[in-house]
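Every protein chain of the complex appears in place save one, which is left out.
Read from first to last, the chains carry the letters A, B and C; within each, the first residue is number 1.
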Amino acid sequence: MTLLELAQAVLLLAGCFFYAIGTLGLFRFPDTLTRIHALTKVDNLGLGLIVLGLLPFAAHLAAAAKLLLIWLLALAASATAAHLVALAVRQQQEGNPHDD
Amino acid sequence: MLRFLAVLLVWWILTDGEASALAFGVGVAVLVMLVSAVLFPRSGYRLVWYRVPGFLWFFVVQSAVAGLDVARRLLAPSLPIAPGLRALTVHLPEGAPRWLLANVLSLLPGTLSVRLQDNQLLMHCLDTGMPLEAQVRQAERRVAALFGVDTGVAL
Amino acid sequence: MMTELLLDLLLVVSLLLTALCALLAQDLFRAVVMFMAFGLLMALAWVRLQAPDIALAEAALGAGLTGVLLLDAVSHFRQSDSGAGSGESS
Partner (left out) sequence: MSLVLALVAIFLLLTLMAGLWRIWHGPKDVDRMLAAQLFGTTGVALLLVLAEAMATPALRDVALVLAVLAIVATVAFVTRVAQIDRPSADRKEGADDTP
């Protein structure tokens, strides 16, 4: 029991660590496209680890399935969002860079 | 029928497995199935169901590798990245397989799909020195196997 | 209990911060994104106040739909006076 709790704590803290890395990426990477890399990949890993750490808390099967559903949804959403934002950046680079 | 079961499963998840809501859920699932059959008719591509777990496993492992890869680069003081754009030809057929590949590639190590026009995929790479071509081809093979389609090229 | 107090305190500070930023921002787009962040934090505040139903509404309306409507409004502003829009953000 304590071993499980320890594993959970480790998973949760690892998730936190990756979220911190994702935010660090937002600061350290030089341009927008590389920032998208950092945000998408690292944050999803962080969310995955946190969901994994929370799974044993789930009272029954459906609650656990809901956690996994949220994770899958967030994955699909961030992949699509990353693609769209990257496309927008590319279009602005090619066309008129009217942004300040 | 599979659609009906999938919708019912989602209903079951959303209601936290509440048994009393299940009867209502069956009705809702039938309605959703009918509406979705009208809105999204069969595209001609069918998932090979027994390959879904293998694909998910591949995807989860690879996206974890991707996160670790970016984290490693970020924590190194010298920031070892060499970003650049790379264009590739996709051998997958038009429609769902191609979109799935583009979306999956965004979460794989080092690649981010920027634009998909006909069969030309423009990608942004975090490190242009990585063996990206092989990686993309591997993901492409996986997607092709998932849909049970032939890419028409000996990969 | 110390940690919960700290959590609430951080939440209050960040709420005030985002609200001030949204009000004081000269650039409209910056204000809109700040408002979306404010909506999310407000949802978290409702959660801490034991009101998950209001948090649900706030997450859907504040962070989601209002943000979309305001973004749309900003784009209309920029289209009507694209020259004045960039000068405004100095």
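Odds and ends about this structure:
In this section, contacts are C-beta pairs under 8 Å (C-beta built on N, C-alpha and C of every residue); 3 or more make two chains touch, one makes a residue touch a chain.
Because the structure is predicted, anything quoted here is derived from the model rather than measured.
One chain is missing from the display, and on subunit C it is touched by residues 3-4, 6-7, 10-11, 14, 17-18, 21, 25, 29-30, 33-34, 36-37, 40-41, 43-44, 47-48, 50, 52-53, 55-56, 59-60, 63-65, 67-68, 71-72, 74-75, 78.
The missing chain lies against subunit A, touching residues 5, 8-9, 12-13, 15-16, 19-20, 22-23, 26-27, 32, 35-36, 39, 43-44, 46-47, 50-51, 54, 57, 59, 63, 66-67, 69-70, 73-74, 76-78, 80-81, 83-85, 87-89, 91-92, 95, 99-100.
Everything below uses one rule, namely that only the chains that are shown with their structure count from here on.
Spacing of subunit B relative to subunit C, judged by their CA centroids, is 32 angstrom. Chain geometry summary: the mean Cα position of subunit A and that of subunit B are 16 Å apart.
If you check the complex, the residues on subunit A that touch subunit B are 18, 21, 24-25, 28-29, 31, 33-34, 36-38, 40-42, 44-46, 48, 60-63, 65-66, 69, 75-76, 78-80, 82-83, 86-87, 90.
For subunit B in complex with subunit A, the touching residues are 10, 12-17, 60, 63-64, 66-71, 74-75, 79, 81, 83, 102-104, 106-107, 109-110, 112-115, 122, 124, 126.
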